[in-house]
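A protein chain is absent from this complex, but the other protein chains hold their places.
Letters A, B and C mark the chains in the order given here, with residues in each chain numbered from 1 onward.
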Amino acid sequence: MTAPGLVEVRDLVLCAGGRTVLDGVRLDVAAGEAVGIVGASGSGKTTTALAVLGHLRDGITHVAGTVHVAGAPVLPGRPPRGVGYLGQDPGASLNPYRTVRAVLTAAGGVRRDRAGVDALLGRVGLPAGLARRYPHQLSGGQQQRVALAIALARDPGLLVLDEPTTGLDVLARADVHRELASLRAAGVALLWIGHDAETLAANVDRLVTVADGRVVASGPPEPARFTLTSEAAPAEVVLAASGIVGGYGATRVLHGVDLHVGAGERVAVLGASGTGKTTLARVLAGLHPAAADTVTVDGATLHPDVRRRTRPQRAALQYVAQSPSEALHPRQPVRTALHRPLRLLRNLRGAAADAEAAALLEVVGLSADTAGLLPAELSGGQRQRVSLARALAARPRVLVCDEVTSALDPGTRDAVLGLLGRLCAQDGLGVVLVTHDVEVAATADRVVVLAEGHVVADGPVPDVLGGDLLPGGVPSHLVELLRPDVADPTVRGTVNVVPSRRAAVTAPTVVSDDSPPTG
Amino acid sequence: MRWPGTRVASGVLAVLLVVIVVGPLVAPYDPAAPVGLPYEPPTPQALLGTDALGRDLLSRILDGGLPMLGTALAGAVAGSALGTVAGLLAAWWDGRSGRSRWVEGAVLRPLDTLAIVPPMLLVLLILTAFTGHAGLVLAVALTGVPLSARVLRAAAAPVVTRAHVEAAVARGEGPAWIVGRELLPLVAGPLVADLGIRFVAAIYVVTAAGFLGVGPSGTDWGTLIVEALPGVELAPLLLAVPVVLVALLAVSVTVLADDAVRRSRAVLA
Amino acid sequence: MIRLVAGRLATGAALLVLLSLLVFVGVDLLPGDAANARLGASATPARLAETRQRLGLDRPVLVRYADWAGGLLRGDLGTSVSGTPVSAILGGRVANSALLAGLTTILLVPISLVVGMWAGLRPGSRRDRGVAVASLLFVAAPEFVTAGLLVLVFAIGLGVLPAVSLIPPGAGPLDRPAALVLPVLALLLLHASYAVRMIRATIAATVRAPHVEFARLNGEPPRDVVRHAVLPAVLPVALQVWLLTAAALVGGTVLVERVFGYPGIGEVLVTAVRTGDLPVAQALVMVLGAGVVVALLAADVGVRLSTPTLRTAEQPAPVAFR
């Protein structure tokens, strides 16, 4: 390294409770350069990024090495000026108790007037009218852009981005990518921690890969492309749902949705947050009472309440939930999770159940010893595989998968999707793949696009997901589908406010007669 | 956050429990029989001196742990158990149906009538009706039920919607499995913590009832505190020993209850 | 907001009605009655019967309840079995107890906030642990023991404050502020410790919250972070803690009042229940219950007003079912 970089990390060693988190990391970012960091969960990429900001989270200690930003050391505890930070969860990052204007007025320790606030909002492509709102009154994309505005408050020469689009749906992701691209064009250096190399490829000049606290690779990114395949082979219909109407209380989120899945077919249900995807999946599974629905599996009509379905019906349609951390009982070993459905739905017990459980684990790519482990001893991907195995234990005809890959890192995600593909091909299993991720949807045979509780597109993957890619890898055709009322997807200021689920969770929880209603 | 207090509290509680359980067996004298004159200072025969009626304080302390523990624990367990049933019912029906909250109306609202009566008034009313330890147990239980129910409902509400619980429902598990194997293990942390809080409240109720002159007589530590008050200038140990023991018991249980909450959050995270 | 308040008030009123019925019947079922207690050793079965008839205790309990409830609606709290109108017995005493509870609450607010912040902003530090241990100890010790020790030190030992609250007739405790010091202090040590524990824990958690970290990482000065990000997050919890403490102080001053001979409701409450003076006990239940209902209502409204997600919601917050 000859030219003095904006960021110079040299042989950084950080420990947490005796464990080495970073093991001699070396990293450079030149002025105006965009550098991406990728790696699996726990590889130390977030810790590296925070170290650049002079911030060590609780329990992390500085052992050796230096971090210089603009020539000044930032460790220990001397945060650099002129660096902005953007995290992955805008709903949690924004101060829920202050309006956008109040936050921006004082952001970065500098007071600015009304015009200054409006200018800052303008830089991230938001209208000034948004300033009087609270964070929870903004959509996810707007929240993240407000957070970006705060990061820009000190006019930083460098932005540290920690998976800034992970939690966002396709639309919001497109918006944030666009703003970041324009900042990069304006000469702001980026240190971008990414989910996967493909997404980052178009956004960075250089890609650094970390594993186990070390930098293992560094070089220019390879441009990404996902392959759109279509094997639309007509098959017998195993799942047919029609006229699904449902919601919560007086709020309707599904307005007459129709869906059919053939044997061996993978159907992706794609939509932005709050479009009723999850509700649809839960109505199919009989876990959510619908106002009107007809669900048939192999021609037999299912009762809307899973508890009133017959045993074969329950077995025929299985549901796999989103969060791997909640999918399994934290105090029950994998064996119990598999044995119960075997016993209740297939009447297998004892040695027969053990053998079948081992077989199921093998199907999902886990070793038989996994049976004795508790969920806490498994990784997120392994848990999701166990969750799949539990569903498969029932020998279902249809598998309804609700965002089963959203919490997984890319490698694991691809493995799980591959597994689902194999199951379809081998066993003629019909799969409903509910997702907000275009890349996930692209692996399906057919895509159903859901917007505002209506089906707005239903067809083979290339037809629906084809076309130009916007920043962030979102097909422009899809954006038009999802935003039918806005001809130009780059128009600022989305009108439809999606209440953020996280906002409700941050409400105070002192237990009393009058704890805030949670339902 | 690692809180070293947890280990200290466990140690203190363990020692106290040993003293409480073994105490009645090793008490040097009959705790009810006088061994000397009242308010005698400590002697080799009576290591902590004698009480207001000339009984051996050490023997009374050793003898009095078990009734106090028994009363407080019985009241706390009864209150927590009732609260758990009500809280789980409310969380299950109201949390899963997504429509009405009728169970809350039918179960939790009536409990609120108990919650709006100042606890001391409730204790007075109950102790007048049911004297003795049974009354104290009931008083502790009733003062605790409304809060326990709310704590447990709050703890169970996020659990009933967890995917593994729904999976259990979907595959047709019976109520015993769902409550016993799916729900209870996951609300155990808050349940234990609530039990700890109820227990500490119970200790308080026992002493306060004695102070107001409505508690049962006996040797339990709460009664010892109250009996010591008039003679505190003559024999400070009479007050100091039970107060310190009760405070240690309450503090160690509180610390452990806090820890139980922290750990249960970790399990669910 | 108006609908919320109205709804809660209606619920509170319904609870009070249910409560009054429960207590009326409950007290009636107790062994012994006012006639027993009044006659004491001079009771004979004949005199007991006569006294019961005179006091109206021989009528069915529901008839007596209806009588009483009717009177209550006309603003008549009834007559004590001693022949004195209940309102005359309770009048000034309720105000005095309210004064004690109110003063304690008012002092508790800044104390618990300052101490809670002082400790909670540095979680795990030595001062944090010191505060945690001290507050635990004061929460664990019965307040009448604390009060007794305060009397020994400040009244008998140092002689700087009165040991008993002697308030002349016609005067209020405010005319003798010195008499209020020790009772309020005894209550504060208990209740402020509880509030400090809650507020400290909330602050310690908020300091680690993502939005606080985000503000720090983007260069917001520490003072601004505390003022803009930490305090607003603590406020709803603190408000609840304060108002719940106020609710607990309604009727929670009894033990301390007794130690100091403070002219509040404490002594009336104990005597009324123990002597089976049903009208006085009933009136106290209604007055105290109403106080608690109001405090809880205020807590609910306070939390809503101080939490933007709740304040801006037209309806209850959106459901988080998945």
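Brief remarks follow.
Please note the rule applied: contacts are C-beta pairs under 8 Å (C-beta built on N, C-alpha and C of every residue); 3 or more make two chains touch, one makes a residue touch a chain.
By definition in this document, contacts and distances are computed from a predicted model.
According to UniProt, the chain absent from the figure is "Solute-binding protein", selected among "NADH-quinone oxidoreductase subunit D", "Sarcosine oxidase subunit alpha", "Na+/H+ antiporter subunit A" or "Solute-binding protein".
Counted over the whole complex, the shown chains touched by the missing one are B, C.
Screening B:66, B:229 or B:248 for touch with the missing chain picks out B:229. One of C:10, C:88 or C:133 touches the chain omitted from the figure, and that residue is C:88. Residue-wise, the contact with the chain that is not shown comes from C:155, picked out of C:109, C:134, C:155 or C:231. Considering the whole complex, the residue from C:19, C:77 or C:167 that touches the absent chain is C:167. Counting over the whole complex, subunit C has residues 30-32, 36-45, 47-48, 50-51, 54-55, 80-85, 88-90, 92-93, 148, 151, 155-156, 159, 162-164, 166-170, 258-261, 263, 267-268, 271, 274-277 touching the chain that is not drawn. The chain not displayed touches subunit B at residues 30, 32-34, 37-39, 52-54, 127-128, 131, 213-214, 216-217, 229-231, 233-234.
As a convention for this text, only the chains that are shown with their structure count from here on.
Compared on C-beta pairs in contact, A-B and A-C come out with A-C as the pair having more.
For the pair subunit A and subunit C, the distance between mean C-alpha positions equals 48 Å.
Chain contacts: subunit B has residues 1, 98, 112, 115 touching two or more partner chains.
Listed for subunit C are residues 296, 319, 321-322, each touching two or more other chains. Across the interface of their complex, subunit A is touched by residues 1, 94-95, 97-99, 101, 112, 115, 146-147, 150-151, 154, 157, 162-164, 166-173, 177, 181-182, 185-186, 267-269 of subunit B.
By the touch rule above, subunit C contacts subunit A in their complex via residues 8, 198, 202, 208-211, 213-221, 224, 228-229, 232-233, 235-237, 240-241, 244, 296-297, 299-300, 303-304, 307-310, 312, 316-322. By the touch rule above, subunit A contacts subunit C in their complex via residues 50, 53, 55, 58, 79, 81, 84-85, 87, 89, 92-98, 102-103, 106-109, 134, 136-137, 147, 150-151, 153-154, 160, 248-249, 278, 282, 288, 321-322, 499, 501, 503-508, 510, 512-514, 516-519.
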